[in-house]
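With one protein chain withheld, the remaining protein chains of the complex are depicted in position.
Per-chain numbering from 1; labels A, B and C assigned in written order.
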Amino acid sequence: MKPTLHNRKTMVLGRPNGDTPVRAACEIIARRREGAYWTVSLSAPDIAERAHPGQFVNVAVSGPGTLLRRPFSISRVSRQGPAAGTVDFVFDAHGPGTGWLADRTAHDVLDVVGPLGNPFPLPRQKVSCLLVGGGYGVAPLFFLAEELRREGLRVDMIVGAATHERIFNAIEAKRITASVTFTTDDGSFGEEGRVTDVLEQVAKDCGTGVVYACGPMPMLRAVAEQCQELELPSQIATEEHMACGVGVCWTCVIPTRTKDGSVRMKRSCIDGPVFNGARIAWENSRWEVGGPLVTGADQPIEEPPPRPTDDELWGNA
Amino acid sequence: MKPTLHNRKTMVLGRPNGDTPVRAACEIIARRREGAYWTVSLSAPDIAERAHPGQFVNVAVSGPGTLLRRPFSISRVSRQGPAAGTVDFVFDAHGPGTGWLADRTAHDVLDVVGPLGNPFPLPRQKVSCLLVGGGYGVAPLFFLAEELRREGLRVDMIVGAATHERIFNAIEAKRITASVTFTTDDGSFGEEGRVTDVLEQVAKDCGTGVVYACGPMPMLRAVAEQCQELELPSQIATEEHMACGVGVCWTCVIPTRTKDGSVRMKRSCIDGPVFNGARIAWENSRWEVGGPLVTGADQPIEEPPPRPTDDELWGNA
Amino acid sequence: MTDVRRVEAPPPPVSEEDAADLSAVDLRIDLGGVTLANPITTASGCFASGSEIDRFFDISVLGALVVKSITLEPREGLPTPRMAETPSGMLNAIGLQNPGVDRWIAKDLAWLQGKDVPVIVSIAGKSVDDFRQVAAKLRGRAGIVGVEVNLSCPNVEHRGLVFACAADPAGEVIRAVRRELPDLPIFGKLTPDVTDITAIARAVVDAGATGLSLINTTLGMAIDPETGRPRLANTYGGLSGPAIRPIAIRAVHQVHTALPDVPLIGMGGIRTVEDVVEIVRAGATAVAIGTATFADPFVTQQLVTDLRRWMAVRGFSRMDELRGKVFPRV
Partner (left out) sequence: MTDVRRVEAPPPPVSEEDAADLSAVDLRIDLGGVTLANPITTASGCFASGSEIDRFFDISVLGALVVKSITLEPREGLPTPRMAETPSGMLNAIGLQNPGVDRWIAKDLAWLQGKDVPVIVSIAGKSVDDFRQVAAKLRGRAGIVGVEVNLSCPNVEHRGLVFACAADPAGEVIRAVRRELPDLPIFGKLTPDVTDITAIARAVVDAGATGLSLINTTLGMAIDPETGRPRLANTYGGLSGPAIRPIAIRAVHQVHTALPDVPLIGMGGIRTVEDVVEIVRAGATAVAIGTATFADPFVTQQLVTDLRRWMAVRGFSRMDELRGKVFPRV
């Protein structure tokens, strides 16, 4: 039995090499309310070092009878500067696990496994990127936007939510994008409607080459299906109930289509959570698109520009 | 449906009359370490008002999978003065429930049901009282000692524990008694040995008329059996695993002997926890007396003085 | 999940608007021909015969009270320890301690008759004739609206296997009780520890039971790792509490699906109003609260209030809008 503990001081368990997840005791450095959400910053140098946009952390929560961890997308990591070694995530407190998390305060220690899952693949071509986020799904897109900009790519954003309060960090969205369009279901901020009501126009205006999306599953389905109709490549960060988060239980599957057209259930925690939107077999999923979201989808697309193939764009992802 | 909430401000549920238990949200006013134990003071005016020595509170504890409350003897109540409306209990942190309690701090709120159980009956005759306590079982005897002294009765004490560290509050024991004898198993404080090694001599020296005891069950058995041999009336505060604490589950039973000699399983939470020591059918219980505890028990007692009957002493208790 | 244990702040005073909604909710149920004011009852053995909890609140707010199982002779039960806590549950092995039917009638039933609460008497026995004799003594007594037959007792005439483990002995007991009590609703109480609970359910109903109570505890064991001693004096005991709720929901749903017209008293780990709604949706007509009372003596009273509010807020007005209402996933 070799010890797998490579860093006793900060209580981290895992392999010392840099491409595997670890389990770490992470002190909460800061927590703050942002609109309807909570942001937590953790001191987690081992996770920060290994994390890429689209990955998630799996956090142990407490409370009577709670057993399983709760997955949250990584919304930011700092590798340098005063906050070096921190990992942030953003959450919506609506159930017992997230409720318990909302009661934590600075200096409390969380038990975290991460980073988990496959990150968003970055395009291998110089294309303009449109990031579509709903609710707290916007947060990890900020982390992605940073990386895309570091690669010298144009980033536009569509940020949607039910109400103004649920628009996550509009200021940051404006700061890091070439353009941002807001939508709310009730029209209390930005355009009234859903992200898919503006997607086609925004994509046209911004010369979008690829779409990235994160948010509620019905929204993701609508975005992915619209992208397919618009012949826009998309990468979708999915969300399915996860028991383990590490690939051993097969609870978190998403139906995907292989190249020969058959449907395979892929584990979103290890083969995802990011999937190529065109490969998800949405019609085999339980996610339904709400009525208003699909309007406009049946209009014919004029002048389809030549598009790169998936292989050209993502390699094997 | 009549509301049974009679005091909204402090969140107390129960009947407004003064002889029934309540359920109350109780703020921790203070907690402190005393030797091997923790003392917690709760703001619990409704419980303080109704409590008598020998009764207990049933405290909800948390932690994964914990369901049942934990019973603790009331060690002190204040009805007047600056600490009016407080209820104290003393505990030994050894398991998940008591471990969780040890992590609470001032201003945390505990969910408490009490006061529960039958109190120690006070003698109806002017007798000298010997209080025998083991471990944390000493704490509720302080509450009893106060009441006995208020009745003008002489109070002596035997305080035993495994080690010096586990002798609860020796200073207070000295303060409130006419005499106190300490015993430790390892001789690190007071006499080396068990409480029962000194009981006969102390009782003789102090002219003891009645014995009250609280502590671990094997000690209680030894004390009760020794008292019976010495023809000393005894009142014993028992401790049995309790699921409900309020008399509805029948898990907490103690075998007692009726006047006709048959054994009846009595609920210690509602018919006890205090029982007349001579009525407990110890030989039907699971409690065994450790070897050294019973030495001396087979010496004949000389000159047995005339003793009051149970009825004369306790009435019906 | 939702096993909140802190004392909650009492609900804010009911506004006039709310009050209108609350009064629109009719919690009454028909339980095998008897109308109860609401579906909240007590699980046998978890509420004694009512007087202990009546110290906390007036127990007449409950839909009905199911008392601790009563046997022909007094029983002192098993040695201690009789209980052990387990993750989100507990084990018990009490051994049916009770004063015997005669003393129970004289003392406990007499007290209950002074309270305005419908009583369902749980009866137990070691042989078919035991059950029959207890039933006979209950005939014609005021206040009793039903009998629950605890079929999870060891049958001394049949290798000590519990009656509810096989269709034949379970049916035999019900027939004997039915003969003595032709007009009272009779509920057969089943154990989940069987290969096919619907087969036993069917046999018990065919034998004359009005309805079924499910589930009794499931058999479990715990051992102290240090000493190697079983945590219960009886070695094995019954597991109850939130841990078994998924088993209870499954059993109620299976039996309700097989026998949709049979009234069910559902129980097993019910603690919150969400749990009550869950088991009613699974098919329960009435809901019995057991172990939850140990954690909170007020829980049954609270659930009556909470259920009314839960329904009012969502626009439900009658229990049968919820009972058995499970919708397939799209």
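Here is the rule we go by: a residue touches a chain if its C-beta (ideal position, glycine included) is under 8 Å from a C-beta of that chain, and two chains touch if they have at least 3 such contacts.
Just so you know, these numbers come straight off a predicted model, no measurement behind them.
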Chains shown that the absent chain touches, full complex: A, B, C
Of the residues A:Ala83, A:Ala170 or A:Ala243, I need the one that contacts the missing chain. A:Ala243
Touching the left-out chain: which of B:Pro16, B:Pro64, B:Gly187 or B:Gly207? B:Pro64
Touching residue (missing chain; options A:Pro21, A:Pro119 or A:Gly137): A:Pro21
Looking at A:Asp111, A:Glu172 or A:Glu191, which makes contact with the chain not pictured? A:Asp111
Cross-chain touch to the chain not pictured, restricted to C:Leu27, C:Ala136 or C:Met221, is C:Met221
Contacts of chain B with the absent chain, listed as residue ranges: 63-66, 95-96, 286, 288
Since one chain isn't shown, list which residues of chain C touch it in the complete complex. 1, 3, 79, 85-89, 91, 165-166, 193-196, 218-223, 225, 227-230, 233, 235-236, 239, 241-247, 249-250, 253, 269, 274-275, 277-278, 281-282, 325-329
Positions on chain A contacted by the hidden chain, ascending: 1-2, 4-5, 8, 11, 13-15, 20-25, 60, 62, 64-69, 109, 111, 113, 240-254, 263-265, 270, 284-286
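To be clear about the criterion, only the chains that are shown with their structure count from here on.
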Drawing the touching chains as a network, do you get a line, a ring, a star, a complete graph or other? complete
Suppose chain centres are the mean of their C-alpha atoms. Which chain sits farthest from chain A? B
Dist(centroid_CA(chain A), centroid_CA(chain C)) in Å evaluates to 47
Chain B and chain C: spacing of chain centres that average the CA atoms, whole Å: 35
Could you check chain C for residues that touch two or more other chains and list them? 3, 5, 87-88, 242
Touching at least 2 other chains, the residues of chain B are 62, 64-67
